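In this view, the complex is presented without one of its protein chains, the others remaining in place.
Letters A and B mark the chains in the order given here, with residues in each chain numbered from 1 onward.
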Amino acid sequence: MPVDLCTNVAKDSDLSPMGIYRLLPQTNCKICGETSCMSFAFKLLKKEITLDKCTPLYEEEDYEEDRRALEEMLRPLMEAEMTETGLVIHEDLCFGCGNCVVACPVNVAEDPKGCAIGNGPTSDKVILKVENGKVKAANVESCRRFGEHRILCNACITPCPAKAIEFPGG
Amino acid sequence: MTFDLTIVTYEDRDIFREEDIFSESYIERAAVIELDEEEMKRYGVSEGENILLHNDDGEVVVKVKRSEEEGGGIGYMPRSPWSSILLSEETKGGILGYKHIKVNAKKTNAPVTDLKVLFK
Partner (left out) sequence: MICLGCSCLCDDIECEIGEEIKVGNACLRGFRRIDSINENRLTPRVERKEENIDDTIKSAAKLLEEAKNPIIFGPENSTLETEKEAIELAKKAGAIIDNMSSFGYSGYLVEKIFRKEVNTCTLDETRDDCDVSIYWGCDPMSSHPRMMSRYSYYPRGKNRQRGWEQDRDAISIDVRRSLTAEICDKFIKVPPGRDFELMKAFKDVLSGKIPKFGDKKSIMKIGNLIKKAEFGVLFTGLGLNYSINHIDDFIDLVKDTGFRLQPIIEGIGLNKLLFDETGHVNKINYKDKSYGIENNFVEALKGDIDTALIIGSDVASNIPLKLAKRLREINCIYVGPHSNLTSHISKVNIPTAVCGIESAGKAYRMDLKEEDLEKIVDSNFLPDQEILKRIGDAL
């Protein structure tokens, strides 16, 4: 059986600020009342704003395909209830690449000289850190999925090539 | 002679230079070929069974693992002593064809190739 000459698989359909941002017009026109498309994406995830506030998406034909994708993508969010953080690390799958360590926004904010620039953590306030070749979690109470202002953060899940991080039910 | 299967070798994240290549655990991870559902059907093998791969350069028995990736006539083998058995001596200016090995394949009940026997 012949193989397809070339298949392109764009991975921009995940439910994350970035996944949403990719499908927005990215013009930062502020019509929605937000300062940028990225902050609009964050609010969408937190269910603090609805997609129809971005009117260019509905008015311009060029955006139609992306809009449909967005609607599809946001549907589970509209239906789901957010739960407490329930971070699970599958140690058998993790191989310590550190992608999640460097991508987690809490790690980045707590450790501008370490995680933020790609290094191992230099602060003990970080959530994710690699030890003996496997990632370990600490300080989970500062996870963005936790507490009153929790959001459906995906920043440690999307970059994991091994699918080793999961939030079951979250 | 018609060839059935193209083997692409790859670097496996779970195989390490320092390991004992004769250990059971190493053999379990390194002496394998990943085939998709359709390929497995073609050879009548299921996951965990053995398959004989051969070409003019050598023959080797390895275990079948299910691949999540569609193969379309391709099997994936970690780069290891087992996949190298099938490499051709004919190089393109010294370049070895790790990513493109043509073989015939068939189901077998024979055990996985024992390197100690092969290099006795």
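Quick notes
Note that in this section a contact is a pair of C-beta atoms (placed from the backbone, for glycine too) under 8 Å apart; a residue touches a chain by one contact, two chains touch by 3 or more.
Owing to the predicted nature of the structure, the values given are computational and were not obtained by experimental measurement.
For the chain left out of this panel, the touching residue among A:43, A:67 or A:129 is A:129.
Screening B:27, B:40 or B:74 for touch with the missing chain picks out B:74. Of the listed positions A:32, A:87 or A:101, the one in contact with the omitted chain in the full complex is A:101. Seen across the whole complex, the unshown chain contacts subunit B at 6, 8, 10-13, 16-21, 57-58, 69, 72, 74, 76, 79-81, 84-89, 91-100, 115, 118-119.
The omitted chain makes contact with subunit A at the following residues, 3-12, 17-18, 21-22, 38, 94-99, 101-103, 108, 114, 116-121, 129-134, 158-162.
The rule is simple: only the chains that are shown with their structure count from here on.
Centroid to centroid, with C-alpha atoms defining each point, subunit A and subunit B lie 37 Å apart.
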